[in-house]
Structure formats: C-alpha cells, structure tokens
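Shown here: the complex without one of its protein chains, the others still in place.
Showing subunit A:
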Amino acid sequence: MARLSYLKALQRALADEMARDENVCVLGEDIGVAVNNVTTGLLAKHGPARVVDTPLSEQAFTSFATGAALAGLRPVIEFQIPSLLFLVFEQIANQAHKFSLMTGGQAKVPVTYFVPGSGSRSGWAGQHSDHPYGLFAHVGVKTVVPATPEDAYGLFLTAIRDDDPVVLFAPAGSLGVRGDVDMDALGPVPLGVGRVHREGTDVTVVAVGHLVQAALGVAEQLADQISVEVFDPRSLYPFDWAGLAASVNKTGRLVVVDDSNRMCGIAGEILATAAEEMRLTAPPKRVTRPDGAVLPFASELDLAVQPQQEQLLTAVQEVYKSSR
C-alpha cells in the first residue's frame, strides 16, 4: 500500500498512457510547465510534438484534436477552467460526438477532454466555478467524475483508451484527496460501473465527485441512527443503473447530492429513473445547487450556493422518516 493523491493519480495515468501508446498526445494551455500539475515532466520526456502548448484558441484546438483523432491519434486536451467547455460545446457536442453516427460508423473520435479543478475553487467567481457535467451527459457524451485517487487513475486510463469522446471532470474539491492504494492493482476502471463506498440498509446516497467525501461524512455522523449506503456512480454517462437499482431496491430510500444546478441536472435524472424503475418506499430527495446558479464571488455566498454536508444530513434524515 502506498499513499497516493488524486492529483498524482491523474499525473501518473497520463504519464503511463503516453509511455504505453505513442498515439496519445496532449494539448492545452501552459501544459509545458504544467501549471495544473498534471502534465508534469511530460514535455521533457516526450517533446513538443506530443506535448503541445497551444495558443488561446480553444475552439480551434478542440476540433483540431477531433481531426487528429479521425486520422488515428488519441489526443487528450487539458482545459484550464470548466467554463471553457461552454466555449467548445459546439466542437464536442455537435462535431466530435456526432461523427460516429453521422458517418454510419466509419469514424471514431477518441479524444479525452479533461478539466483539472472543476466546480468552485473558492474565490474564482461566476465564470470559473461551473460544473457542467450534466450538459455532456444530456447530449450523450461519455462523462466521468472520479472521486478517489484509484478511480481518477483508472477512469483517466479508460477515457484515453475509449474509442469515443470522453469528458473527465476532476473536481477542485477532490484534487487533494489522498488514499492508501495498492499500486500494483491500479488499472482501468470500466465506464458505467458504480462503486459502493460504504454499505448500508436504510438510505442510499448517490454522491457525485467530491461530494462522495461529504456523503461518507454523513454516513459516519448518522451511523448509530440510520444505516447509509454511499453509491458513487463514477461515470455519469453511461450510468450504472443496475448498480443503483441493487442498492435502492435494498434500502427503498434515495438521496442524491450533486454540485450542479437543480434544473435539468443529473440528480433529477437519477431521481426520475429510480421513481420509474426501482422500489422506492419513500419520496426521494436531491441536494444540489439552486436553479440557474451563478457562483457569487464572496466566500459566504459561494458556499451558500454549493450543496453542504449539513443539508445532505437533513435530507437523509427526512427521507428516512418519511414513508408513503
């Protein structure tokens, strides 16, 4: 067992894939000096033909990666801030994502879009604090949000090896997470397979990304009153519906905690599917950002808009108490 941080896990995954497959290349801003500490050492090792510092032309280099992928490469793009994904939504949702179907299966676009530090970074305000994973899940782009170092490693590997476009969100709140990891057991984590971090029998909490830690905290706080099962979907699209059903059919109760906007968010999709297809014995709840949230700058406002552990705790208690 060794201590591994989430950030180091990402770094290692990218380094390992670049060493393993010479078609893997990485594009992005300030990646040569590794301002985000993920591409560390890669320029020195692989040179500027595979580690490409780009001008500030996100729309161009995102579709440039599509072209390179269509021609056989396996590009990884690092985006400095999550809202840059809004800038390149056309290039991902309307170009990269649609090639396979529109060409009748002639083409594949194995590009990984990767955001180290999604969600709030405290004090980065309205244009740097979004968590738009639900948008990509909605249009059907494969979307992963790892919560632990080993999953960060494994899902990054899988994303790079996958023949379709994959967006990987590494929440800012997860980058510092550390875990004891069996280094020899590190390996790809399949898409669409969730993970139960803690077993329980009363309430299933589905937590996305950094909120897995909050969910584990709540499960611990409530341990002598309510038995909470913590389910981490790991990938939002594809989603592990069977894994969720196994949990919800056991507990009969569901709370989802998701650091993105409530309206049309991933939490809503999870509740809807559970309501349609699983055996719920109490009305489910979700804890999310408010509708249409824009993160305000001041710390207390920024925090007020993000889902908090106490809110999750209250929601779990209420769902536990309520019955149809």
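Points worth noting:
We adopt the following convention: contacts are C-beta pairs under 8 Å (C-beta built on N, C-alpha and C of every residue); 3 or more make two chains touch, one makes a residue touch a chain; residues count from 1.
The rule is simple: contacts and distances are computed from a predicted model.
One chain of this complex is left out of the view, and of "ABC transporter permease subunit", "Cell division protein FtsX", "Cytochrome bc1 complex Rieske iron-sulfur subunit" or "Acetoin:2,6-dichlorophenolindophenol oxidoreductase subunit alpha", the protein name its UniProt record gives is "Acetoin:2,6-dichlorophenolindophenol oxidoreductase subunit alpha". Only one of A:V33, A:A223 or A:A275 touches the chain withheld from this view, namely A:V33. The residue touching the chain not shown here, chosen from A:S122, A:N249 or A:T273, is A:S122.
Seen across the whole complex, the unshown chain contacts subunit A at 29-30, 32-35, 53, 55-57, 59-60, 81, 83, 87, 121-128, 262-263, 285-294, 296-305, 307, 310-311, 314-315, 318.
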